[in-house]
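Data block below; observations after.
As you look at this complex, bear in mind that one protein chain is not there, while each of the others sits in place.
What follows is chain A.
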Amino acid sequence: MQPTSHAFKQNAHEALENPVLQEALGGIRTGWQAARGRAAGALPEFEQLRDTGRDIKNHVLAHLDLYLEAFTAKVEEAGGKVHWARDAAEARTIVLELCREADARTVTKSKSMIAEEIGLNPWLEANDVKPVETDLGEYIIQLAGQPPSHLVGPAVHMTKDEVSDLFHKHHGGERLEEGGALVGEARRVLRQRYLEADVGITGANFLVAETGSIITVTNEGNAELTQGLPRTHICIASIEKIVPTMEDAFTLLRLLARSATGQEFSAYTTVMTGPKREEDLDGPREFHLVLLDNGRSKMVGSAFQEMLRCIRCGACMNHCPVYLAAGGHAYGWVYVGPMGSVLTPQFVGIEEAHPLPNASTFCGRCEEVCPVRIPLPKLMRHWREEQFNRQLNPPAARYGLALWGFVARRPRLYRLATGMAVGAMRLLGGRQGRMRRLPLAGGWTGTRDMPAPQGPTFMQAWKKRRGAGS
């Protein structure tokens, strides 16, 4: 997708003015955010499990080459085929070739962020293969022609009313209003698509080196029908999804659902190993695994390596005050919220995505809830430094910072300047002790008053106290 991350500020402004979106975002606070807190609180070992989860991922990243070799050997042993892709274009070509080999006219897809990352749907459509999303949220945004606005709930920005209109427009018939009826209608429409599809494409939450298995996690059961009905199953996954053993997968699975939706376990966790065995009564005849790098091997050993621990639960965005105000689309690309602010610049370049690492108050809640303890604020700070070094932020900000740096490194000058500023602000504040407008801070004073400083500066007060004490 064409990124619009450079326009974050404009996008966020529009989002704030959109009452329907604000209503939907409010639901995250009372829904997933609250549920995560309850689920984490109910499991005494939760904090320890987060440490273990972090350690598993760190161990894998330190041995990623070896685990990839072990994993792919096991996939082939089980009768699957492995296809390595350096970048998005290579991955798209591989998937299209596999679809052509299967004579595929339609493919069903269960939710995959990697497919979004490589822009798979538009590519397949342009090449006469019709992709049908089966995760209900993905199906909704596919009908609406929108990108996902959340890792776990891609259509979380839409209200039930909007879904009613959308289904009415695309499915015809009576306009349904009740949630259960809408889900039932999607079930009926998509059931037919499953049966028609020649190929099923899924992502993977984990790849297990021990057995060559892929693990999918859904609440709907759509991954199982996507890979279980057509003749060919293609799984697309990125290289950092590896875990050593099933035991390691279970540790991370205990963290995943609790962090994402506050469930103790999602309804369906499926471990698939190779294609249909000879004696099986169902299952795909062919199993293909597309392993995508797309810049991840360059993150290994870099300042951003820790981002590769991410298990895509969405907790960081569910707890982010900026995400909860601006919504996912404001971020302008596939990955949104705090994790997106770190990842998007990797994929589309910091030139395009420069507002994202700044779209944070650095309140630290994202890091506080991350199941694998990714220091998201620290990683965003790395991008800010990068930006400053490459002179990507506006001149006013750069000169302002340079000026502040110049003054801050000269204590006498700094004290003089702050003393004068405090005096001036007190004058401006007048009898009410607050300012309605401040030069260069219109954005801040637009929605609130600035309180005028009371009394002397800290250094003046300190000096006085020390003087009185001696």
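Keep this in mind: contacts are C-beta pairs under 8 Å (C-beta built on N, C-alpha and C of every residue); 3 or more make two chains touch, one makes a residue touch a chain; residues count from 1.
Everything below uses one rule, namely that contacts and distances are computed from a predicted model.
J.: Not counting the visible chains, the remaining one has a UniProt entry; which protein name from "Sarcosine oxidase subunit alpha", "Oxalate:formate antiporter", "Hydrogenase maturation protein, carbamoyl dehydratase" or "LUD domain-containing protein" does it give?
T.: Per the UniProt record, the undisplayed chain of the complex is "LUD domain-containing protein".
J.: Using the document's definition of touch, tell me which of A:P131, A:G153 or A:G314 contacts the absent chain.
T.: Within the whole complex, the residue contacting the unshown chain is A:G153.
J.: Quick one: which of A:Q10, A:Q48, A:T361 or A:Q432 touches the chain that's been left out?
T.: A:Q48
J.: Of the residues listed, A:G41, A:P122 or A:G301, which one is in contact with the missing chain?
T.: A:G301
J.: Just name the one of A:N121, A:T211, A:S360 or A:Q387 that touches the chain not displayed here.
T.: Of the listed residues, the one touching the omitted chain is A:T211.
J.: Could you tell me which of A:T251, A:T418 or A:T445 touches the chain that is not displayed?
T.: A:T251
J.: For the chain left off this view, which of A:E17, A:E174 or A:E279 is in contact with it?
T.: Touches the omitted chain: A:E279.
J.: In the full complex, which residues of chain A touch the absent chain?
T.: Considering the whole complex, chain A reaches the absent chain at 24, 27-28, 31, 43-45, 48-49, 52, 56, 62-70, 78, 83-86, 90, 94, 134-137, 140, 153-156, 158-160, 163, 179-180, 182-184, 186-187, 190-191, 195, 209-211, 213, 219-222, 224-225, 228-229, 239, 244-248, 250-251, 253-254, 261, 263-277, 279-283, 291, 293, 297-298, 300-302.
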